[in-house]
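Excerpt of the complex: some chains, original placement.
Naming follows writing order (A and B), and every chain is counted from residue 1.
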Amino acid sequence: MLNMNKNPKRVTLIVLAMITVAFVFSFMGTVLAQTTDTTVPAQGYASGINPDGIIKGSENIPRISIASFAKNILETTGIYAFFVDAKVKATPAGETITVFGWQELLMIIVGFVIIYLGAAKGFEPLLLIPIGFGTVFVNIPFGGMGDAPHGFLNIIYEAGVGNEFFPLIIFMGIGALTDFGPLIANPKTALLGAAAQFGVFGTLFGITAFNFIPGFNFNMKEACSVAIIGGADGPTTIYIAAKLAPHLLATVAVAAYSYMALVPVIQPPIMRALTTPAERKIKMKQLRHVSKVEKMLFPLSVFVLSILLIPSASPLIGCLMFGNFIREIGVVERLSKTMQNELLNIVSIFLSLGVGSQMTPEKFLNPASLSIVFMGLLAFAIATASGIIVAKIMNLFLKEKINPLIASAGVSAVPMAARVSNKVGLEEDPSNFLIMHAMGPNVAGVIGTAIAAGVMIAVYGG
Amino acid sequence: MTIIEMFEQSGVLTLLGMGVVFGFLIILVLFMDLVAKIIHALGWDKDAQEGQSVQSGSVTAATGNSAVVAAIGAAVNEYRKTDK
């Protein structure tokens, strides 16, 4: 047996011999089968004795000539399709729309721009690169990757993007990656995470205002799906969009992730404008150490409170806290690692590809997309500002002042926003490290956005 | 629903939505304070009090060894590639 490696030729011969034996047997079966035929064509079936017969099963195979082949190959190039194609598709609203080849090309370019943004350092590459590829994939003419039921992207979308599955798995992974210690050590920073949700709700007015422009028709469900971008939470955004306005899913998801990547650009000017140098120099007391027991009880506490008070937010909060409990309990290191790594990575790839797969002309190329881009920016700005303002109000009552720079981290975008707080603080005082203090509002922002999402679901149905 | 009505609805949703968000997080803050006090009273937070010096020590070690960590990481990576 172990000699096999030394005699590969003999092995090959033996295998071929075995297959030949199988053949002899197999013929018996087929000879039997042959008798149960249906209607034989006039020419009979092709074989050596009847070379002019028809090959069985070849009836519906198209015939090609050099000319037809050349024409066919030419007409199935992408170049040709981009110029000539015109397909009738249905918009999410049920209206028929003609999608032209150049629109597909435009979307492919959008896809490559997303890839470009993602591939540049620090722009949420883990998400934007696969989203960009998904966008390109789905718009390839004759690619069929988004087609039901067997297209690659359709399979992925149906598996977990159009429902609760992938977003909640991602939340489990985020929970397993997150250390809530800074929030537990200084619980009042949770209020800054709450304040940032003004970015979510305030944006509703802006979206409503867009309705004054002809061509824009946002109803409240759609407005909520757009406004949640201000929460700076990818999975929550996708979760809400899938429930309230699936046709906007891709656009709001891409906007959310793009602005999360742009947090270092959007936030600092607002932070500087709303704070005085003296405020930016406020030093905060070092955080107390948090015991293991507190870290273990925290996820359970948040989960129980969410069940009692706002159960429509419980799927999001529950999965986040499930992941965090697995992390902190210590006895299930295997599961914790899997949630943080393999499972999170695999689902990230699929969720991102699936989000990208919704970036089709009939869903994306409409006025709503543009307004979503502008409203997303507004939402981030409001969230940043309202966090800072609430911090300043809190400072009126607190003995130990809060550095308002940490309040901008309440938008979530963990841990990018906390790093921005730290960076702007260091500009003013190079010895003042705010990162750990900013992590408190930062992780509270995730909880706050989940609660806001729960309110929307409670009001407008899940 | 007209645009004016939708502004109104947005106002109601903002007012009450923010109320729920703040309400929830304030209750959470109070609850966490309570839990922290109970844990302290029961003495279950000893690991944190003792751990302070230990933990900072281990952090230093980790930072000091970052070259070693990177080297091991690279080696493991290399090993994985060969392994295939």
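Everything below uses one rule, namely that a contact is a pair of C-beta atoms (placed from the backbone, for glycine too) under 8 Å apart; a residue touches a chain by one contact, two chains touch by 3 or more.
Keep in mind the model is a prediction, meaning the values are calculated, not measured.
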{"item": "Formula for the whole complex, using the labels of the chains displayed", "value": "A x3, B x3"}
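Here, only the chains that are shown with their structure count from here on.
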{"item": "Between chain B and chain A, distance of the C-alpha-averaged centres to the nearest whole Å", "value": "22"}
{"item": "Chain B partner contacts - residues on chain A that touch it in the complex", "value": "184, 187-188, 190-191, 193-194, 197-198, 200-202, 204-205, 208, 211-212, 219-220, 223-224, 288-294, 297-298, 301-302, 305-306, 309-310, 444, 447-448, 451-452, 454-456, 459"}
{"item": "Footprint of chain A on chain B - complex, ascending", "value": "1, 3, 6-7, 9-11, 13-14, 16-18, 20-29, 31-33, 35-36, 39, 44-49, 51-52, 55"}
